[in-house]
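Left out: one protein chain. Kept in place: all the others.
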Amino acid sequence: MATPVSVPRQSDDYTREAAEARRDFLKEQAGASLEHVGSYSFDPAALPGNIEHFTGVAQVPLGVAGPLLVNGEHAEGEFYVPMATAEGTLVASYNRGMKLLHAAGGVTTTIVGDRMQRAPAFLFESARGARDFGRWLDEHFDEVKAVAESTTTAGRLQDIEQYSASRILYTRFNYTTGDAAGQNLTGKATQAACHWILEQYDGIDRFFLEGNFATDKKSSQINMLRTRGKRVVAEAVIPDRLFREIMNSSSELMYRARQVSNLGGFMSGVNNNGAHSANGITAMFIATGQDVANVAESSAAFTYAELRENDDYYYSVTIPSLIVGTYGGGTGLATQRECLELLGCYGKDRVRKFTEIVAATVLCGELSLGSAIVAEEWVEAHDLHGRNRP
Amino acid sequence: MATPVSVPRQSDDYTREAAEARRDFLKEQAGASLEHVGSYSFDPAALPGNIEHFTGVAQVPLGVAGPLLVNGEHAEGEFYVPMATAEGTLVASYNRGMKLLHAAGGVTTTIVGDRMQRAPAFLFESARGARDFGRWLDEHFDEVKAVAESTTTAGRLQDIEQYSASRILYTRFNYTTGDAAGQNLTGKATQAACHWILEQYDGIDRFFLEGNFATDKKSSQINMLRTRGKRVVAEAVIPDRLFREIMNSSSELMYRARQVSNLGGFMSGVNNNGAHSANGITAMFIATGQDVANVAESSAAFTYAELRENDDYYYSVTIPSLIVGTYGGGTGLATQRECLELLGCYGKDRVRKFTEIVAATVLCGELSLGSAIVAEEWVEAHDLHGRNRP
Amino acid sequence: MATPVSVPRQSDDYTREAAEARRDFLKEQAGASLEHVGSYSFDPAALPGNIEHFTGVAQVPLGVAGPLLVNGEHAEGEFYVPMATAEGTLVASYNRGMKLLHAAGGVTTTIVGDRMQRAPAFLFESARGARDFGRWLDEHFDEVKAVAESTTTAGRLQDIEQYSASRILYTRFNYTTGDAAGQNLTGKATQAACHWILEQYDGIDRFFLEGNFATDKKSSQINMLRTRGKRVVAEAVIPDRLFREIMNSSSELMYRARQVSNLGGFMSGVNNNGAHSANGITAMFIATGQDVANVAESSAAFTYAELRENDDYYYSVTIPSLIVGTYGGGTGLATQRECLELLGCYGKDRVRKFTEIVAATVLCGELSLGSAIVAEEWVEAHDLHGRNRP
Partner (left out) sequence: MATPVSVPRQSDDYTREAAEARRDFLKEQAGASLEHVGSYSFDPAALPGNIEHFTGVAQVPLGVAGPLLVNGEHAEGEFYVPMATAEGTLVASYNRGMKLLHAAGGVTTTIVGDRMQRAPAFLFESARGARDFGRWLDEHFDEVKAVAESTTTAGRLQDIEQYSASRILYTRFNYTTGDAAGQNLTGKATQAACHWILEQYDGIDRFFLEGNFATDKKSSQINMLRTRGKRVVAEAVIPDRLFREIMNSSSELMYRARQVSNLGGFMSGVNNNGAHSANGITAMFIATGQDVANVAESSAAFTYAELRENDDYYYSVTIPSLIVGTYGGGTGLATQRECLELLGCYGKDRVRKFTEIVAATVLCGELSLGSAIVAEEWVEAHDLHGRNRP
């Protein structure tokens, strides 16, 4: 095999010229034109910290669903929700659900948890070493907290969970992180804390900054139980009449289907007994500059429904590990910032508002797809709108 | 609450004018400019079937990592991999892993399973009804298959799995789907099959097209066990010397960290005992027009490693539910098609090639992040490249 | 440390004298009297194959609950169910549930699956080797089956499931096993089959008879999905009136509690969303000579309930991995055989009858404890009957 030819870089690599040089290189190497990729409307100088080897953009179609009516503690009123997707019916389906929930008086949203973590693992000669260290860590929490927080303005260490197995102590350093999603600040803070710990405490055989207990970009029972990012509930009470008028369905039929899905999901070992929260979350994440790979854990959800005596349908979705930010990451990029601004969610002190809007959107999509399934119109809906698909 | 004001639509809704009208409407409603969102390089006439309420685009920064050396059965040789992301260090990290694996002779890839499903649930008066129906279904498989396949040119019904609980029979109709990801064609085919079944078989109390046994856009044990989309293995043997030269690490250190992560992941109930496959998958999915919400299930993975006697490191990733297509969905959109063409993966008879490239890319990213963690340089790497992040 | 003093054995080790010698030895070594342990009513000559170092017996108190009314396909009519336990309230609670279900017309039971397995894992140089072997295995099923079945009169190899990861092929050799639980016969048959396979097929790098895919004496999602031992459903429809008269409860209250337990169980990652099937199963297993360690997997269950329009309560329990036998193992021991005979379940062609009785018993216990919890009388019930407990 010949020496590999690296992707070309330049001393000032975040320019239109550098990007064009890469597109030319790729054309030469692979014979592929990247004309549309090279069509973008912003200055690449803004991109350091967001990408390397910048070559252009993916243009992802963006639609808007709404108005979504939210009765939150941070988001109140109507919102038009930007969704970037190439999946036919997605925007239409969420839009339909928003119509239903608007007629029902809106979606109530509540943030019930907030913690981002880094999860170092410490190894000792034996289990006793791990246990004794755990006690020491409890006793020195204030000092550890001070060291960790010295590295960040936004992060606050809330507590350190301990999970013991063999000669290993797995920990979770839980932080609040302001308006940032916070994976990076918690990484820095925890590393600083761990370096301090390693200096202070004798007998640590080995240390790893991660040991699969924060499960960044993966779905896990621990994050479903103990929260990662925001834990948020969206709920509503919908009269049976509205299901019949708007959704070609009924609350009783919805409820029966829910019971079958609950059992199915329990048996299949799914991380979400609901319908398809990932659809709405992904489309909003792409539109607003979230770290889209966090769909892996953000797609977990708990659905809980009740058929009330008057045939009202109580419906709720709990998202236990929703990773969002309104500051940092991709939120400041050109189209992404515009989309956050459309929601009034760009910048500081907005992340809780944004969280509630995402959760409310998810609820609308759940009821819409759920209705479609029970009405056996699911396939037909796709036929109508999704005609590009084989 | 006043009557909600719907997002405006026009009779010919897939035009630049219709999109502009929506942007104007949003500016009026929410005071937000969508100037960059309105900057796109293709004709909206191509969009029906991909989006509703088309308003513009999300411009997602795109970088290229490579060359990736693949020793596949369908992908062979070097590839430059397009990745759309706003996460600093991501492209650099995958690029570094590709360098390592190139030096090691490339990534071997093998598709070991291929099945897309729809999972209807059938209810009966009692468990006996469910069991008896299951037998009937086995006996009439050929007829069911004929009906299902009458609705599709690409789809082939392979088998129908049965999972019994209470008075319900959950089924999985498993198909191969050609070059399409296939969620829609399996939906149509299965619905047709179910309608035929409902006509033929007495005693079905109720029927739902989905009951949380296909778990589309959700992660589940059943899909990790029984495959959804492609089941693909990427593997390589890397000399210890390369870890030391390129990664500031060693095979022995990598292996010890892996053991801790294996136990941590088993205890935490994670769907992926590896590092961060979602990062590479998501970036490639956005770039190439995949259904990005499928990151939910595509992010599941099994990592298995061995430290060989000569200190070589055998490393493998198995992705049990990778949902990809090279035809239909968003694959034909402007930038998305260009990115597929960059890989030589646009259109018919390319999906297996694309599958292998994705898997090989994932392996490179696993070794790169894994090395960074063991070298304790993880945080520093983010500091350097990710400076936009709080 | 001095040389360890082994437990004494004799040439004819299954005699009262040999047992007494061991009790004497233990008295000398540990100063403990084993007078009651030495009180048993059978001839130790019957024990080879059941225990080594026979020293005496554990005398476990045995009560009887009933009559249990079963409307099964193999068990029909009334049964008095022997339960060996030291847990106060257990027998009373099951007895109360049996009264309820008797009044409701009995428990309907259905065996919906039957497969016992051994799960060898095969390693190859790479994933391709594993995949190719998988195809060969499919093609040679008939030969493998013949070899496997040559070792057993009762066992029949039904199919071989394949689960692929990395360079490993995990398999499940699924058998029916007559009236034996069958772990041993499947072990022998599978080992014979594997030896034949190893002779026939080149390229198997390594082979292990178990790789955590049959999960004997452990609970697993795979066995909950794919059955281990018997998969059996018990179901009943109970009028609301009976809950009020007999259980100090109501169907509506039961149902609401069920919903909360379903969500709780989904979130907590439990292997049984019901109440306490392990109680009844364990007590019956001890009484009837089952392998009690199989409570680990036999305790998994799926509960599914419906509140009908007339306030009837449909309630069902599905036990997906119930390991039982009426022949071999401990079933022929003195008290154990008597208890099986009490149920008309000793010996050949009785295992399905016994399966149904166990399942019906479980259902009664679920409704009884469930009622107690909703009536908030749970603790009081324990106070009354369980006064030996601190």
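In this document, chain identifiers A, B and C correspond to the written order of the chains, with residue numbering beginning at 1 in each.
Note that a contact is a pair of C-beta atoms (placed from the backbone, for glycine too) under 8 Å apart; a residue touches a chain by one contact, two chains touch by 3 or more.
Everything numeric here is computed off the predicted structure, so don't read it as measured data.
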Sole residue of C:Leu137, C:Val237 or C:Leu342 that reaches the chain not shown, by the stated touch rule: C:Leu342
Hidden-chain contact residue, picked from the options C:Val233, C:Leu333 or C:Leu367: C:Leu333
Missing-partner contacts on subunit B, residue numbers: 221, 224-225, 259, 262-263, 265-269, 273, 302, 304, 306
Hidden partner chain, residues of subunit A it touches: 73, 108, 110, 112-113, 126-128, 130-131, 134, 163-168, 221-222, 225, 231, 233, 235, 269, 302, 304, 316, 318, 320
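Convention: only the chains that are shown with their structure count from here on.
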Rotation, 0 to 180 degrees and nearest 5, that superposes subunit A on copy subunit B via CA atoms: 180
For subunit B paired with subunit C, centre-to-centre distance based on mean C-alpha positions, whole Å: 39
Between subunit A and subunit B, centroid-to-centroid distance (C-alpha), Å: 16
Touching two or more other chains - residues of subunit A: 221, 262-263, 265, 267-269, 273
